[in-house]
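All protein chains but one are shown at their positions in the complex.
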Amino acid sequence: MNINLQGLCPEIIMLSAAALVLLVGLCPRDGVRRSSQWIAAISLVLAFIAAWNLGPIGDGRHWTLWPLATYDSLLASGIGLLTVLASWDMPFLDDPAQSDKAYRGEFFAMLLCSLAGLSMMAKVNDLIWLFLALELVSIPTYIMVAAGRGNAAAQEAGVKYFFLGALSAAIYLFGFSYLYGFAGSTRFTAIAAAFHSALAGGHLPYVALIGLLMVVIGISYKIAAVPLHYYAPDVYQGAATPVTAFLSFTPKAAGFFALIIVFNLTGWKLSGPGAPGHVLPDLLMVLAVLTMFIGNVLALLQRNIKRLLAYSSIANSGYMLVGLAVGPVRPAGSAINGLSATLFYLGAYSLMTVGAFAALIYLQGKTDAAEDLDDIAGVAGEHPLAAASMAVCLFSLIGMPGTVGFLGKLFIIQAALAANHPLLAVLVVINAAIAAAYYLRIVAAMYLRDAWTPFTVRRSLAPPFAAALATVLVIFFGIFPAQLFQQSSASGQVVPTAVISHKPAPVPLAAARPPAYPQ
Amino acid sequence: MDYTLILATALGAISLYLMLPRGRAALVKLGALIGVLALGAGLLGWFHWTAQEQAVHYPGPPAIFFYIFAAIALASAAGVVCHPRPLYAALYFVLLTLAAAALFLLLRAEFIAVVLIIIYAGAILVTYVFVIMLASPGGEIPAADYDRISADPLAAVLVSFLLLGTILQMMSYGQAALAHGPGAVPAAGPAGFGGMGMLGANLYSHYALPLELAGVLLTVSLVGAVMIARKNEPPVRMLDSGEIPAE
Amino acid sequence: MYPSWTPHEAAIIFSALIPAFPLGAAIVLALLGAKWFKKSSHVPAIIGVSLSFFIALKLLLMFQFGQLAAPNATYIQSDLWTWIGAGGFKASVGIFLDPLSCLFAAFVTGISLLIFIYSSGYMEGDYGYFRFFAYMSLFVFFMTTLVLANNFLLVYLGWEGVGLASYLLIGYYYPRPAARDAATKAFITNRVGDTCFAIAVLMIYLTFHSLKFSHVFYGSLQSPAFRAAHRTVLFWIPLLLMFGAFAKSAQFPLHVWLPDAMEGPTPVSALIHAATMVTAGVYLIARCLPLFLHDLPVLHLVGLIGCFTAFMAATIAMCQYDMKRIWAYSTISQLGYMFLGLGVATGTGAVFHVFTHAFFKALLFLATGSVMHAMGGELDIRKMSGLRKKMPITAICILMGCLALSGFPGWSGFFSKDDILSAAMNSTWRFGPWLAVVGLLTALITAYYTFRVFFRVFTGELILPATAGQHESSPFFPPGDLPGGEHAVNHGRPAAGDAAKDRHAPAKKPRSLDGAPAMWLPLIVLAIGATFAGYLGVFGSHAPGGWIGGFLGRVPLNGTIRYVPTPPAGLPQPVGGHVNPILIMIIGAALAVLGVLIAAYFHRINRQAAAKVAVVLRPLVHFLENKWYIDELYHYTLVRPLRFSGYILSLMDRFIVDGLVFVIGFIPQLAGFTIKPTESGRLRYYGIGMVAGVAVVLLGVLYLLR
Partner (left out) sequence: MSNPVLYRYLALGAALFAVGLVGFLTRRNMIMIFLSTEIMFQGIAINLIAFSCYHQNAAGQSFVIFLLTIAAAEASLALGLVVMLFRRRETLNVDAWSDMQG
């Protein structure tokens, strides 16, 4: 495993910062400990710059999916920065019952480690590495959920998240073991070659099939997709709101990148008439539709905003799975395929959901952070900007034109249509219509009701700043999507690993270069 | 369809269902009996498979060792799952670990076998036992209610063995799948295969980066365990358990 | 005048400015309104929309005098900037200018301008004054975007945006539960239509590989082979577009939101009913007529439902007492006429009716707003009478509006309605004449209920409701809960106190109750429009349909399909029969006069006679009883059955249709309740669910692959 460490620059920055933050967090002086979030933020800015400036490095063999890896790192550090800002002052840090404020450093170190795991997800070229990267994303989030705040709900969320997470890890590990057995190596190039030769021979061995299925389903825990979606509402509700914001982004993005690189091993040759694994894309579509419907339909019944957003997060995974199920099939002349649509939607969704959560963090309810619909009733009167940014993010989640959410849905639908799945597109549209009802209830509560009690807000300016930034980006990318689109569409033009293993020359990199943005 | 496999799976399911703690001893014995039958059915199935492959002679230890240790492993796994007293269950787990280590030896994974015993049986299980003792202040004699009666045994056994049956069935269909694989037959590897040297060289040449990541992960979980378990009161001594696997 | 631009380029840039000015006003107001503009918030809004109006007018004149295009180029379209470009898929922000969009842009901005001016008087001192004008400007922005867009995606943006703006404005008085419910109802009902529209847009893209009007309407659609190959899709696209239009234009069964939408401030109702929201549906179908003309069943369905809606809403309007509600049903009814016109392929007639309707319906709503303003929020026609004496200007204006709405000969509604009805009567479609008969009957009912309101409220002896002369109580500050107190509602709203004080301060006693000049001046302008706009459809051109017909119809698009009124051979012609249009005109006029007379009898003459009988001529009861028998006869033969059917239809409206909408909202909820138990909260059940999911997936794959 000849690793060119230069390519891992963003992750190294994040992990070093995590170590530094851990050390700083040990300092007895509170003022020094307060610098930990600054370190985290600055390191993420540096990581963003590093990711931005890193081109394809090395001999082209190890960085098989370079644009994807770049997009991954950019997303991890960019949205990660927003989540750091949103969790600038964790609730429990200000809790008078917690005299010991020593968790600040640990918390931000966990956050950075998890982001580092996400950031390296698309650079992974080995099953073992993939396993460790997935765990690096998950384990810190288990800790953040369980220790994020001291109440019973957070502990319950921690229990459910951790144990079910261990179960899902067992499921995908089982799959990994079979994939290894199938290929005889943990290297992605070898696995892809094995898939390539097997599929070229017209059959998909059951060993590979079992492995693939278990891996895909096991990883779908990270994205909260059916049938592993059960935990999401409880965990989102129970965790401290900044942690929920983090959960709605990091594991989900990691899961999608992992799914993409796993499918990339198969060379995306599973679909099509007579292909040996032809049921797998269909299966993914069924799961996607179920995920959309279950998420949306159950969200209709919620009054707790975090729980509602949890169901919405399930539903949004469904939309993204549609793109994934469609895959990189691309009609001639179109720059949109299912993958680039999914990746665009991932970026869009991260912005919208983190923005909404950041606005929610800014608003405090009567006793605790605002959670219930009643907690934010009439908030537009007193905090028009917070309410506006929340509303913009929610309208974006609805898919209102002019926001990035609209484009995200549009691309997904577009990809489904381009791949000749009109029914799937129609189901997405119907789901978007159902979803409008519950997002609108939040907007209605903020704008069309009266406040019960005066609001208190968090002292720190960072969460509102994060909310405002996310809102501006939601609108900006909704009107000028070029940059985001270019990144995601370049990342969506995946080069199957098998091709690379046969041609180690820089050819695939040229093929993977972002296409000129069509004017 | 491979009916002996289905039979073995079904018998195993019934046996586990009967053995799951419900406060009645007779059923446990019946379950154990059916479990033996299940193992026998499984054995038959494998003999059946093996019989199709008479022509090939496999070098290495005779199959009987596999059957013995597999039976021990399965039985002790069932013991972990079914024993109403957590302490005994933990001890069954030690037995399972030992059986697994023996199986690893059969597969020429000597170093892993040793590591398994040292880390699992030696370290992790000890911490488990510590925590079990900590959480049972009244001593171990009367098992808690929630341990004596298992929850939803039927649904759990059904879904789990449905999964198992499906996997086994798929594998029985796909027997020829690995025929094109690159490998040789088991237990005929080069000298030093499975040894510490081979593994170490492999780890530090091919898996250097994952090794670093594993270190990060251990640190994270160590810090996390402390972070989760510490309260404002003076830290409870037991929490340092998280440190042990880090070594 | 344009140093370096050709008129063509100038037109494109100018038309891009039409939506831009209201948007700018909305942004300025949203950002600075609360701090800087406060009570002068109407200034930027009015400036923005008036600039847009003048530009639209200028464009209209340029079109009229042929300054814009070579004779063959009939429309101008240009992409301003590529919004989403992805290989084959491209969506741009662009302008489509042709007589239709030009006319719509002109009257939308024009009527909006008048409504804005009116609002500056009507909403004066209301809490959130700047918010109101920001939303209103946003509304105009989205509507002009919708009208001027050159592709379906941009139309969809305007479409959704109009829905959003209406949601905000209907819920403007959000402390009232009714306002919130109405806003939600409007949004959800519109959402049904939006979904249909979105699916239609998808199908259009799939079929035509483009979303541009110029490609969709005048490209491969013209080839018979293409049409034959896409028969099914070409049936579904218009059908879905129709449902989209029905939701926005409040046609059966998606009309339920419109009557409730009057919960917003009255100028909002005027804007929704006259200029912006509901005309969007008519615009959409008029714009997409080329698609509809190739699938006649759908076009006929449009006409059929339009006709039914016209009749139904008119009968419902007969048995309402709330003035605004009566006008709301009349809007539904008049929109029904427009769809009837579209259904018999007379786009010109429908657009002409949209045009005249915009004047008189804006007039009626604004005048009603004046009444409401003067009567302290009272709108029950039973509680007021003889207001003519107190509000002379309003009375004269509303009389003009009523004459126009009832189709009284000589007023604008007469000509446009007649256009539609004669086209229906002469339609090549077999059922066209029957629809025309129903339309004529509806015209009678319309005249009756319109003048019922007028005679009841403005003639007769002076009766004022108890609340007359007071200011309507603000929903933001309920009586007894005036600002300055420590009530939680007002917490942290320093500006609110001033506003409310102004609102409740004793105003200078005016001589009449007509209100401020800002309120009655727009009324006069609209009254002139409502009276004379119809002549634009008679004179001004040699073409049939007068200036409007000539203007809309003079442009053969792409040489093959003329924009209606005369589709090419082989397509349904609006005129195919031999009934003389003059005859229909005479019948229509007679029915309108008859309706007015009946209303006069019941609500003016008989009312007074009955009063006299009751007071003076007691011995002549016997004689008068005869009269009363006649009254009864009329009542039972004409009024009762119609009223009864109106009642039945309103019941249907209430239960069946509301029920439908309820069901649409309810099925997902029901599904939610059904699967809610899966989220049991128990770790173990989650685990069982997960493992079961894995097992089922594996088993399914095994089964499918085997």
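First chain written, first letter: the chains are A, B and C, and each begins at residue 1.
Throughout what follows, a contact is a pair of C-beta atoms (placed from the backbone, for glycine too) under 8 Å apart; a residue touches a chain by one contact, two chains touch by 3 or more.
None of these values were measured; they are calculated from a predicted model.
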| item | value |
| --- | --- |
| For the chain not depicted, the shown chains it touches | A, B, C |
| Selected residue (touches chain absent from view) among C:Pro22, C:Gly171, C:Gly534 or C:Gly687 | C:Gly687 |
| Contact set of subunit A toward the excluded chain (per top definition) | 127-128, 131-132, 135, 139, 142-143, 146, 152-153, 155-160, 162-163, 166-167, 169-170, 173-174, 176-178, 180-181, 184-186, 233-234, 237-238, 301-302, 307 |
| For subunit B, residues in touch with the removed chain | 12, 16, 20, 42, 46, 49-50, 52-53, 56, 58, 60, 63, 66, 70, 73-74, 77-78, 80-81, 86, 89-90, 93, 96-97, 100, 103-104, 107-109, 111-112, 115-116, 119-120, 123-124, 127-128, 131-132, 134-135, 144, 146-147, 150-153, 155-157, 159-161, 163-164, 167-168, 171, 175-176, 178-179, 181-187, 189-190, 193-194, 198-199, 202-203, 206-207, 210, 214, 217-218, 220-222, 224-226, 228-229, 231, 236, 238-239, 241-246 |
| Subunit C residues touching the omitted chain (full complex) | 676, 679-684, 687-688, 691 |
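As a convention for this text, only the chains that are shown with their structure count from here on.
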| item | value |
| --- | --- |
| Chain occupying the most central position, where position means C-alpha average | A |
| Contact-richer chain pair (by C-beta pairs counted) among B-C and A-C | A-C |
| Centre distance in Å when subunit B and subunit C are each reduced to the mean of their C-alpha atoms | 71 |
| Geometric centre distance via CA averages, subunit C-subunit A, whole Å | 43 |
| For subunit B, residues contacting two or more additional chains | 167, 170, 173 |
| Contacts with 2+ other chains: residues of subunit A | 209-210 |
| Subunit B contact footprint on subunit C (complex, rising order) | 684-685, 688, 691-692, 694-695, 698-699, 702, 706 |
| Complex interface listing, subunit B residues touching subunit A | 167, 170-171, 173-174, 177-178, 180-183, 205-210, 213-214, 216-217, 220-221, 223-224, 227-228, 232 |
| Residues of subunit A touching subunit C in the complex | 159-160, 163-164, 167-168, 171, 209-210, 213-214, 217, 221, 226-228, 230-231, 233-234, 277, 279-280, 283, 287, 293-294, 296-301, 331-336, 381-382, 395, 400-402, 407, 410-411, 413-414, 417, 422, 425-426, 429-430, 432-434, 436-437, 440, 444, 447-454, 479, 481, 485, 489, 515, 517-519 |
